[in-house]
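In this view, the complex is presented without one of its protein chains, the others remaining in place.
The letters A and B name the chains in turn, as written, and every chain counts its residues from 1.
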Amino acid sequence: MSKPVNQKALLLIVPMFVCVAFSAIMPLMTVVNYSVQDIISPTQHVFVGTEWFRMILNDPDLQDALVRQLVFSLCVLLIEIPLGVALALAMPAAGWRASATLVVVAMPLLIPWNVVGTVWQIFGRSDIGLGGYVLTQLGIDYNYTAHTRDAWLTVLVMDVWHWTPLVALLAYAGLRAIPDAFYQAAEIDGASRFAVFRYIELPKMRGVLMIAVLLRFMDSFMIYTEPFVLTGGGPGNATTFLSQYLTQKAVGQFDLGPAAAFSLIYFLIILLFCFILYNWMQRLGQGDGHA
Amino acid sequence: MACIEFRDLGHAYRPNPATAGDYALQPMSMDWADGGAYALLGPSGCGKTTLLNIVSGLVTPSHGRVLFDGRDVTALGARERNIAQVFQFPVIYDTMTVFDNLAFPLRNRGLADAEIRNRVHEVAEMLELSNELKRRAANLAADAKQKISLGRGLVRKDVAAILFDEPLTVIDPHLKWALRRQLKKIHQQLKLTLIYVTHDQVEALTFADEVVVMTDGRVVQQGTPEALFMRPDHAFVGYFIGSPGMNLCPLSLAGEAATLGGQPLALPEPMLRALREAGDEIRLGLRPEFVRLAAAGEAGAVRARVVQAQPLGNSLLLSASVDGQLVRARLAPETRIGGDEVWLRLVAPETLYFSNDVRIAG
């Protein structure tokens, strides 16, 4: 079953490589270049070595943002993955009802991210928004622009609303790929509903769930547009996630050097976590033979 | 173990079937004995998988009843019927070891660990899987996976029947034979009722005590491999079984004697009378194995033009045209065909006659 070695296959990679490298490598090199220099003006650069990196790593604001970011991404994964899988299990398997459900469920995915922010900005306002209005009427003192907790929860609920469909869509596709014979065999073997989920559905969804987990982790870790529109990072810094902090640095204060150093660290953090998640899920798939 | 009976059993996927074509399985009654090995044989779409699914309880028939040992199980699901099934493509629990796969049905039924271990080792021994027990099932080859599927059925003591749905489809040809032999051995050892669905006649004829031949949703014959070969009840059986299948030549009874193509064919007088009574669409059937070369003008023989003579090692396969009707003959390998015209004897003790595809005499 092992694949044959064929160096000519590299030729097939070339078009893809050129297209991606064009937009990926040059900017990356620019960023690396910035990260070790002090850019005083467009024509005046001073080499500063690792100074920016040291500064960034000791910046308490950044550490706060990092913690907020990690908590947020963790919450996102813990809510969206199980919810998406549950949703996929509940969706009809075939017929017009399946089509209709697919389209409705996928809808939030296809809305431009700032519009997602706008939708929730409107929806959550207690004066003109349905959600905020209802909560207020229920006697809950809800105000996402003033209360830290409300802002944070609103961003989280918005992300769940926005991205659970991605998990659901992938999980749904994974479920539909399971041949009927597996369910029939499980029925004959006397398996419980939970056993069917645990030993058939979950293992067969491993591939698509891996994509879902990694995509959700990367994208939630880099979330920017939606909270920016919804809360602008406030109140205080409650919803200032890493991306926003970075943008404030790079664009707002025009500290290009530190911003570049910051983004490299940022990138490495994502890489590290993706690596851990990937290996963990790989092992999860193979290691439970004695379960 | 159980004997299985079908009473007026039929199935239509649409409600209120009116014509025969509306049935995926046309109503029929049939008995299968306890401990027998049965094969359901027919081309794809003939209804054999529907019948299998009715036996396993995955499909509830729209008409009639299914009895296991006299007990009506028509409305019961697969679980309550205690059957086991091996599917076309290996169904295994990917994340489990071979041991856990085999133990799964027993664990679901709440058996004690010690007993599970005993049963699993016993079955693994029988299937020659003992050395693989600790391996992950997902990493095994297709034939080992099919053995695991089978093993999950065998571990249960209460299994009424084991069903096979074209289980050798994904197995390498050189392993098929070994696996089939192992199946036969297990059958003899355990005296299980086995039901085997296939479209491959060699598989069906070598595996089963009795073969059920199906076409167009209809059971056309149930019988031993020998009966199917020698005395097919239906022209389809004659044509489908055997390689090449039975020669089937339309006869005309319009004139004084019977004619095949343009040539008169001398039939025994009582047979001719029986055929005239049977009515229309009369066909003569004779397996290529029983066609012999004859002298010119011999009784019961016709003149044919040689199309092809193919040496097959242990026989010579002659294809000849009798006034446009192709007739095949399996002759002794040393036979010499002189010229491009031969006489073939078609009226023999083994000759059968069909009216509207149903065997009427012979």
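Quick notes on this one:
We take it that a residue touches a chain if its C-beta (ideal position, glycine included) is under 8 Å from a C-beta of that chain, and two chains touch if they have at least 3 such contacts.
Criterion: contacts and distances are computed from a predicted model.
Set against the options "Tryptophan synthase alpha chain", "Dimethylsulfoxide oxygenase, delta subunit", "Ferredoxin" or "Carbohydrate ABC transporter permease", the UniProt name belonging to the omitted chain is "Carbohydrate ABC transporter permease". Considering the complete complex, the chain that is not shown touches A.
The set of subunit A residues touching the chain not shown comprises 2-10, 12-13, 15-17, 19-20, 22-24, 26-28, 30-31, 86-87, 89-91, 93-94, 98-99, 101-116, 118-120, 122-123, 127-131, 133, 161, 165, 169, 172-178, 193, 204-208, 210-211, 215, 218, 222, 224-225, 229, 242-244, 246-247, 250-251, 256, 259-260, 262-263, 266-267, 270-271, 274.
Everything that follows uses one rule, which is that only the chains that are shown with their structure count from here on.
Chain geometry summary: the mean Cα position of subunit A and that of subunit B are 56 Å apart. Subunit A makes touch with subunit B in their complex at residues 179, 181-182, 184-185, 187-192, 195, 199-200, 203-204, 285-286, 288-291. Here subunit B touches subunit A in the complex through residues 56, 58, 77-79, 83-85, 87-89, 91, 93-97, 100, 104-105, 108-109, 136, 149, 152-153, going by the rule given at the top.
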